[in-house]
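Presenting chain A:
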Amino acid sequence: MYPIIVFSVSGLLMLFLGLSVNKKSLLPYNLLFMLVGLASNFLDWNAPGLYFNGMLEISNPIILVQWVLIFAAILVSGISSRQFDDTHAYPAEYYAIMQFALVGALIMVSFQNLLMLFVGLEILSVGLYVLTGSDKRNLRGNEAAIKYFLMGSFATGIFLFGVAMFYGATGSFDISSGNSVANNLLEGKMFFWLGMVFIFIGLLFKISAAPFHFWTADVYQGAPTVFSAFMATIVKTAVIFALFRLAAYSFNLEYENWSKFLVIIIGLSMVIGNVTAVFQTNFKRVLAFSSISQAGFMLLSLIGLGAQSYGNLGFYSLSYALATISAFGVFLVISSNTIVEGRPSENINVFDGLFSRNPDLAIILLISMLSLAGIPLTSGFWSKFFVLNDAAAKGYFWILILGVLMSAVSLYYYFNPIRASFKKTDLGKIEISSLSKYTLYVCAALTILFGIAPNILRSLF
Partner candidate 1 sequence: MHFLEIIKNLSLVQWAFYFLSILTLYGALGTILSKNPIHSVIYLVVTFFSISGIYIMLNAQFLAAVNVIVYAGAIMVLFLFVLMFLNLKEESTEMKTSPMLIAAVSTGLLLGLILIATIRKAEITRVNYNDFDPNTGLIETLGMVLYKNYMLPFELVSVLFLVAMSGAILLGKREKGESHF
Partner candidate 2 sequence: MEFILLIKGLIILTIFALSLGIAAYETYFERVIAAYIQDRVGPDRAGPFGILQPLADAGKLFFKEDFIPTLADKGLFIIGPGIAMLTALMSSAVIPFGDTLLIKGQYIPVQGMDVNIGILWVFGIVSLGVYGILIGGWASNNKYSLYGAIRAASQNISYELAMGITLLSVIVVTGSLSIRTIVGLQHGIDWNIFYQPVGFLIFVTCSLAECNRTPFDLPESENELVAGYHTEYGSMKLGLYLFSEYVNMFISSAIIASLFLGAYNYPGMDFVHSFLTGKLGESFGHNLATVLGILVYILKIFFFIFVFMWVRWTLPRFKYDQLMNMAWKWMMPLSIVNLIIVAAAELSPYPLLFNYIGLAIFAFLYFGSRTVYNNKKSKL
């Protein structure tokens, strides 16, 4: 609850700091605010309960997820160092909007009332629409922003329609009121089901699960890379936990009905995400399609919905965030060193000879790619193992087989950049700012740490 207040205020402060402080010192301020937000969450530790007339729920697992979100935001800020130095960037606004978006994300993992979910979703989405189009001279970015905005608002409309149906069926916005219609006959449940479907569709759009994924690749490609990383990690985590809360508290008694619907979406996400990613040459598009397939894996924990599922999802989110941010971070450094036609190149061949140009980056890229692919000894392996295990416990074995199969497919495109990085090249060394270097070290180290000892994190939930 406290980080929400901290980031609401610090976002405002950030806007004012933009007036008085020079551009380069904004990032330290941003990190400071984020650390303050991270620390302020300790105040809620061991004080579970509902706050503000049943609007927010605070409990230790929720606080852990909020930490994951804030930590991911800190990492994203870390890799953004030196990215906003040119004259056309407005870092104060970017960081302010990032903090506001974080407010939305934090609300989305702790809401108890659907109105809160809507407000959180909108704060997060509106912030990201802006960040997507923040590089105004990039026409592709403009296109991405418009596309994201139109489709996102449409999805929000669908979600809101679902909320209205939910309210009509239960007479309350409280998520626990979903159980009140559970004992009704079929006739009394119709609107509840309709609401459920629309709410699911609206939210599945936001995590770019398969039939609702069409915006993803264009938006990830068009948005500035830092914000693509933000979108891939924080939005996905926030929305998947919102879905999890709904599935666990509102719709748990209807499990039989929505799980079939969801399994199809998971299967589609895995297949479409992984198979399409194979044909991409643009690294950001690869990561976009990989994020679609990862969304499919994340949704598996909704199918599981056991006692451990929340922790598994938290673990998955963190390990996915670490791997994705380090992938984006390495890519960001290299692509800004490889200018093609006046713009940073985004083709996979920017990784050519990375090992000889900067061995540290190559190792970090290797670790993150292995983690995304789910190779043992990285946290990605355990995260996939846990969610698949969860789903298998509910008897969905075919999705397990599909998951393993698709992970095998994903090896192909995750190994492309690794293969490229060990090519021979005569290009010079790559310099990297110390802040992003340490951020990437942290990501890689944690990925390995959680890969060796996953229970350090998982036992906390």
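Behind the choice of candidates: all candidates are chains of the complex that A comes from, given by their letters.
Quick note on the criterion: contacts are C-beta pairs under 8 Å (C-beta built on N, C-alpha and C of every residue); 3 or more make two chains touch, one makes a residue touch a chain; residues count from 1.
Note that the coordinates shown come from a computational prediction; the quantities given were computed from them, not determined experimentally.
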Practice problem: Quickly now, which of 1 or 2 touches chain A in the complex? Give its number. | Solution: 1
Exercise. Give every residue of chain A touching candidate 1 within the complex, in rising order.
Key: 4, 8, 11-12, 15, 52-53, 55-56, 88, 90, 93, 96-97, 100-101, 103-104, 107, 113, 115-116, 118-120, 122-123, 126-127, 129-130, 133-134, 136-140, 145, 186-188, 190-191, 194, 341-343
